[in-house]
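Here the complex is missing a single protein chain, while all its other protein chains stay put.
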Amino acid sequence: LLLITPAIVVFSAFWLLPIARLVALGASGEAGIETYLSVLTNGRYASSLLQTLALSGLVTLTTLAIAVISGLFLVRQDFFGRSALVAVMTLPLAFPGVVIGLMVIMLGGRQGIVGDVSVALFGVKTVFAYNMVGLFVGYVYFSIPRVILTVMAAAEKLDIQLEEAARSLGATPPMVFRDVILPGLQPALISSGAICFATSMGAFGTAFTLNAGASVLPMLIYTEFTLNANIAVAAALSVVLGLITWAVLALAR
Amino acid sequence: LLLITPAIVVFSAFWLLPIARLVALGASGEAGIETYLSVLTNGRYASSLLQTLALSGLVTLTTLAIAVISGLFLVRQDFFGRSALVAVMTLPLAFPGVVIGLMVIMLGGRQGIVGDVSVALFGVKTVFAYNMVGLFVGYVYFSIPRVILTVMAAAEKLDIQLEEAARSLGATPPMVFRDVILPGLQPALISSGAICFATSMGAFGTAFTLNAGASVLPMLIYTEFTLNANIAVAAALSVVLGLITWAVLALAR
Amino acid sequence: MIRKMDSSPIRLRNCSKTYGDGTIAVGPVDIEIAAGETVVILGPSGCGKTTTLRMMAGLEMPDPGGHVLFGADDVTRLPIEKRNVGMVFQSYALFPNLDVLENIAYGLRVRGIGLAERSARAREMMGMMRLEPFAERRIDQLSGGQKQRVALARALAIQPRALLLDEALTALDAKLRDTLRTEIDVLLRRLGITTVYVTHDQEEAMSLGDRIIVMDRGKIVQIGSPREIYHRPGCRFVAEFVGTMNRLPGEVRDGQFVTKSGRIPCRHLDPDCREVMFRPESVTIADPAECDLTGRVAATFFLGDRTRLVVDGIGDQPVIVESESAGEFVVDQIVHLKVRSAAVHAF
Partner (left out) sequence: MIRKMDSSPIRLRNCSKTYGDGTIAVGPVDIEIAAGETVVILGPSGCGKTTTLRMMAGLEMPDPGGHVLFGADDVTRLPIEKRNVGMVFQSYALFPNLDVLENIAYGLRVRGIGLAERSARAREMMGMMRLEPFAERRIDQLSGGQKQRVALARALAIQPRALLLDEALTALDAKLRDTLRTEIDVLLRRLGITTVYVTHDQEEAMSLGDRIIVMDRGKIVQIGSPREIYHRPGCRFVAEFVGTMNRLPGEVRDGQFVTKSGRIPCRHLDPDCREVMFRPESVTIADPAECDLTGRVAATFFLGDRTRLVVDGIGDQPVIVESESAGEFVVDQIVHLKVRSAAVHAF
């Protein structure tokens, strides 16, 4: 153990150094430590932060709701083609964010399917790929497979006898859902929800492909760093993003 | 159940449509279905594909090796600061790919820590952030926390009695590791390895921040789509990338 | 503070259960259980005993033509939540997110009974089950026996028409099971509640049931009091499943059953009988003069209050003998056995 301790120290250093440097960089600009404050008060930065938070929260809630319903359904019902359906639901797992972005464009972009259909039906072209709706659709599409697998694993481990016990005590199916199923899935929902939130906060590929500009935080960081060469702000934004995500993940445990 | 079936059909359509469109787009260019073939034979595309595969494979193996050693150590040894160390190891979870990219630049970029240290020691500036080494470091840094958590969960569930039984039968510690511990961790290693591979195949934020050009597939797809407006090739590359990733994930199950 | 409960007689009429894949879990069975009676359904795993209990509970629907009656009410189509039955599961099935008091009060809560009244009634149940010190405990802080008592209190709190227990004591260790069995038995008799208890453990069935229903491969093979089941098994399956039975091949000659190592005087046997069965305690160690069978001790097991001898050289299989612990036997000793002829069975 004595031999291992220095190894751990060296390793931690390598591990923590970039993070420390990042934190230091955030305070290295002209405004010094106030860069962090400015990131939270400056209108453009703050609104990007809020938008990212709202988007991620909404994506997480939507994903959890869809995943609980379809996950329970897939685990509980045994029907022909069940495993095929599971395979289909989890297909987007195979595509990285960039490709998901492409798909959203195909669905809701200028030459997208939804646009074509809406033109045919109402004579109005619906285009949503390049605004927050597109991001929302892309993120949900990206998140559902990951969350649904966790929910299904948890749903398979639910103790059916608990539900039968609740029913024997007079609980109706909605009560069983509220009192037994949801509490049983809760740990899985919290942990996969937190990961879904963290992923959405940091999703870059989709946002970039959809050309989301500075509307979400990772894009903003990239823009500040590469195009504006405003390294201090980029670092400060990174630290804030990291802190929020870390807090959510830590709370989930 | 009869009411649910049409719902499933509609839902699957929405789910599969973008993918179908993507596949169709890949065959829609001037070269038709041969676009797929060209993607695999054209020097630039094929080398990018091979590089991405090699990089992802190497990242996966490295990550697994590090995760097994440190995961086992963290689970088995009870020392002061253990939970702090776990927290530190999993800290990068909170940072998205873009920020990981920034960190790699800080570590191995033109003004990076490693460069400063190497100048001081050897008088030569070591810069690795912008080539494959940078990508490798970034991806490993990004992957380790995710894999280590899975390995730790699996290591906690290992049956100590199995190891004691093997020892009672005369097995030395390396034999116990080979015959009992590795087979016990195998399912966790396969599944988290597959996810690590899939994530590396699709990592965009890190690659973009490190300005990796067309060296990895997601970047290539983005470039073809946005800058070269070569939509058919982008779609074909996406499909190939999706197929490979899907195959790896499917094999892991 | 123990009041008699209003409880229903239970009747299954022509109830069978076939699963989707064609497996017949329970062939058509008819069962009548009187109000306040304790009946045990006994059988090996897969014999359909749990399915039968679940049809009573409303967790399984019998095949068309079958009827479940609680007193005069046909409850066949009623789901479990409307039947007002108390159930106790092998895994206890306590709600891990609720504490002990909340678990016991849950059935009252879903009935819309206010917090004050349901707490009072739950505390009354806890008093009866000696659970007061644990009211605020989390479920995972309880021992197995305490969990079992909470599960029972929860099932009784709703004042059910019948109490159904599915292998309720199997998960506990031997000594605790014994204690709880006594406790539950005394309680149920005082409450006077109709109780159906499913188990694969014949010792448990013997000690709990007013009547025992023995099932095998989806069919009822015998119904009777513990004494009847033990002393007058109705068929070979019951004889072998309940208690220990020795088997001895041979043939009937001159009113005696002749085996390779001796003869047992038995007047009541069928002349075609080729095998007899008898219990370890129907055998006594005898003088060489008056013995029926002679064998050699292969092993001895001191059981505290008795000694079990495994005796070789009598039939194909060793004969098990149980005698009072006074005598000392050694391995390879020759022993002479006398079988009480009234206790010899043949099927």
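Going by the order they are written in, the chains are A, B and C; count residues from 1 in each one.
Note that a contact is a pair of C-beta atoms (placed from the backbone, for glycine too) under 8 Å apart; a residue touches a chain by one contact, two chains touch by 3 or more.
Here the structure is a predicted model, which means the values were calculated and not measured.
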Among shown chains, those touching the left-out chain: B, C
Option from C:6, C:201 or C:251 whose C-beta touches the chain left out: C:201
Residue of C:14, C:141, C:182 or C:333 in touch with the missing chain, whole complex considered: C:182
Touch list for subunit C against the chain that is not drawn: 173-174, 181-182, 185-186, 189, 200-203, 206-207, 226-227, 230, 242-243, 279-281, 298-299, 301-305, 308, 310, 322, 325, 331
Touching residues on subunit B - with respect to the absent chain: 159, 161-162, 164-172, 175, 179-180, 183, 186
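The criterion applied here is as follows: only the chains that are shown with their structure count from here on.
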Distance from the mean Cα position of subunit B to that of subunit A, given in whole angstrom: 18
Between subunit B and subunit C, centroid-to-centroid distance (C-alpha), Å: 57
Residues of subunit B whose C-beta touches two or more other chains: none
Sequence positions of subunit C contacting 2 or more other chains: none
